[in-house]
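Omission of a single protein chain aside, the complex is shown with its protein chains in their original locations.
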Amino acid sequence: MTKRAVYIVAIVCGLLTWCGARAQMPPEEGVKVRELPLAGPHWVFIMNPFSGTLQVTSVFVVDGDSLQIMGQMTGGITSAFAVSPDRKQIYMADTFYSRGSRGERTDVLTIYDARHLAPVGEVILPTKRQLSIPDSSQMAVTPDGRFVLVANVTPATSVSVVDMVNRSVAGEIETSGCAETLIAGARRFVSVCSDGAMLTTEFNDDGKVTAQKRTDKPFFDIEKDPVFGVPARVGEDAYFVSYHGMVYPMNFASNPATPGSAWSLFSDAERQAGWLPGGYQPLWGNAAKGLLFVLMHQGGGEWTHKNPGTEVWVYDLKQHKRIDRIVLPQAANSILVSQDNAPTLFALSAMPAMMQSFSALDGRYLGTISGLSGVPWEMFGL
Amino acid sequence: MTKRAVYIVAIVCGLLTWCGARAQMPPEEGVKVRELPLAGPHWVFIMNPFSGTLQVTSVFVVDGDSLQIMGQMTGGITSAFAVSPDRKQIYMADTFYSRGSRGERTDVLTIYDARHLAPVGEVILPTKRQLSIPDSSQMAVTPDGRFVLVANVTPATSVSVVDMVNRSVAGEIETSGCAETLIAGARRFVSVCSDGAMLTTEFNDDGKVTAQKRTDKPFFDIEKDPVFGVPARVGEDAYFVSYHGMVYPMNFASNPATPGSAWSLFSDAERQAGWLPGGYQPLWGNAAKGLLFVLMHQGGGEWTHKNPGTEVWVYDLKQHKRIDRIVLPQAANSILVSQDNAPTLFALSAMPAMMQSFSALDGRYLGTISGLSGVPWEMFGL
Amino acid sequence: MDSLVEQLTRTVAQRTSRRGFLARMGKLMLGGMVLPLLPVDRVMGTARAQMTMGPTGTGRTDDPSTCDYWRYCGFDGNLCGCCGGSHTECPAGTIMSPTSWVGTCRDPSDGKEYIIGYRDCCGKDVCGRCFCENNKGDMPIYRTQLDNGVIWCFGTKPSSYVVNCTTAVRLGLKT
Partner (left out) sequence: MDSLVEQLTRTVAQRTSRRGFLARMGKLMLGGMVLPLLPVDRVMGTARAQMTMGPTGTGRTDDPSTCDYWRYCGFDGNLCGCCGGSHTECPAGTIMSPTSWVGTCRDPSDGKEYIIGYRDCCGKDVCGRCFCENNKGDMPIYRTQLDNGVIWCFGTKPSSYVVNCTTAVRLGLKT
């Protein structure tokens, strides 16, 4: 044997030690990469857009039943997030710079295989993406999965229409004076306008506008009592909630959208006791049961609309009536409710970084996943 | 005035409010970008390579006298760091991926103007940079400022020689079996080898090796008592310290380097009391006074070489004698001593993230900067 | 886009005639730029609404190193004073944004309401020190110019939408 042959390559030295020890050793272990089951109804995607850096958005995939981490996705600056209707793909719209915090900007829609959480494709986007605290108004998928809509703010507002069959940007739709891309039908999305009106846009498979109509008047009073940006969705109805606790239902089935009758979340006594809705993601609906969940805090007065909440109040949307108050063991910044018939309520806290789980129908505390790293901000569901 | 003209652009609405209020307003304030004075001898660069992300290395520039943040630099994956001899430029060797955590890799030497902390140029590097916990063995500048040496580990080891006049990579020098780029002269650098020997490489202005010599035997016993990777530098002498507290002086003026007599940091009693050197950056020298500073902890035994230290022991390098023990109010992970005649000792703690300051000569506590964000790991000085 | 923003800023700074400025704006818009537009009275009305909505529990001190400094009533970010700048200065090497979201805060020293511009210093990753989140006047994205959750680096040159820290400059008296 040559001198060279008695040398080994350091990077496999462990394996070579194995060579020497082979006679007396147990089988060598390998490492494999996990594959996930199809996402269950209680899976939740926890987003950390601001965890020690503005350049990276991390998403934890959590099984809300076992309260275990299933995996993670890594995006760029304040990513947008959505799951395909068939749950087979996950989309993140990301912004990257060639030198991390500077250089050339690339906006890109990344397509993940949901079973592997691995990128399987991408579509380059116009470098116009809305870069702000992420929420579910920033990206949406049409019910047939054909198009992904990505909100742009430059600060002029528009929507990039991404054709997922051709994997290309089909078009860009202007929504001047209005923002958000709330999916409202096969080829229809809704935006909220700066004067409190609502804009409904219909488009075709070429990514071109076919109809765009505004409500003839505001559906809430933007001067006196603005609504949170993201409504609770229950079928074709969307329930906007104002900073002061008024509910403004909007039916998305028509163009323009049709306002329903406003009602208040609070009795006079509750209002006087200082209860207010608030958080980063303060409301969520459950369509199966027709329920509205609102994160509530007491005290602090005006402009506490992003304060963490200590309770979740549950409303019957037909009766406009509160049916439960769920006291949270730990104050939370965001809530989400699963869409199945046995819905789970998730309450996410940014600091300490943890997520509590409750039976949404009877308020029973089910458990907590703690030690989420970073500062988790939002949740996305299925 | 047309209807259009009574509308204003939202992005300057603040300024336009100014238009309306002009008659009764105080002067509008502007925002300017600060310019820094030339770096003083007590400036220190605090590096956070692992602050919630592996993709970003943040560097805080701190004035060690006022203990104020002067600014910040943002690098990529485990950046290397060095300051030009004239203090006018700062270099960071960075690694970026086109999609943040994946995609195409770019290694680049970024040149910052030290007065503005802004990038003024860059040199693309071979995508071979050493990616590991940063320290001062990974990048060095020749005394005349002409060349920057960047350590490569693929895991094969080599050094990229960057010509700062031509702003290009002049060459790549192999250091097979040896790592580190410790500058040792005008065109000379030193590496430590995997068998405990030392390799000295001389090169020319074309970035080519002119001489490369290895010590004929190890200068420490790698099996029984390995040395920390980065020595304390005092002029042409380098003082390596072993995990067990032996000092191995090496003179870099010759090729190969010349070993001095080893000596112990500890008396038998101290050794029995369980004192050991340790930390992420556990030793530093001061050439002006011929002193060696070592971060010490007590207890824990073998393989505690990265444990935080509770004291800094100060040695006279001529007499091989300890002359001071500085008890740290807060345990620290890394130390650095300035190179002037009135040197300051800095002690950096990763958690809580803070840096303490002491008079290096009499051990007097001078102050702390706390609330450093992230997990600060290393310091670089001038 | 960048040059438009800069031009607008310079124009505003140079003009003494409001009417002339607005006419110029109209011309720029006719030039094909699409920007979210609001009538002047809407902006002013919103500012009024903020004012009448009462105290927020913040914004009552005169110390710019604390989250309670009066100018920070609508602040969301890291104080530049903790990051190598000040409440009116960006740290060295950052890129000052020519744009900002705005708030209306009461100066305790004279009891008057001022329009405050929260101008981000961009181009370096988040400083992470002295994070403050007050939300007076904050609105969702549909009222973009009042949304403190937006990365307000529009118009930076060179362009970067990574924020290091945020300033709070006085743009004028609230009318």
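To keep things simple, chains are lettered A, B and C as they appear, and every chain counts its residues starting from 1.
Following the convention adopted for this analysis, contacts are C-beta pairs under 8 Å (C-beta built on N, C-alpha and C of every residue); 3 or more make two chains touch, one makes a residue touch a chain.
All figures in this text were calculated on a predicted structure; none of them were measured in a lab.
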Contact set (omitted chain vs shown chains) is A, B
Check the options B:G185, B:P226, B:P259 or B:G290 and report the residue that touches the missing chain. B:P226
Of the residues listed, B:S191, B:Q339 or B:S373, which one is in contact with the missing chain? B:S191
May I ask you to list the residues on subunit B that touch the chain which is not drawn? 50, 52-55, 77-78, 95, 97, 100-102, 105, 130-133, 137, 151, 153-157, 174, 176-180, 191-195, 222-224, 226-230, 300-306
Against the hidden chain, subunit A presents residues 1-2, 4-22, 24-26, 28-36, 51, 56, 58, 61, 68-74, 112, 115-119, 371-374
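The rule is short, and it goes like this: only the chains that are shown with their structure count from here on.
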Whole-Å gap separating subunit B and subunit C, where each centre is the average of the chain's CA atoms: 37
Round to the nearest whole Å and give the separation of the Cα centres of subunit A and subunit C. 27
Subunit A and subunit B, separation of their C-alpha mean positions in angstrom: 40
Two-or-more-chain contact residues of subunit A, please, as numbers and ranges. 52-53, 55, 100-102, 155, 194
In subunit C, residues with contacts to at least two other chains: 35-38, 99, 124-126, 128, 144-145, 154, 162
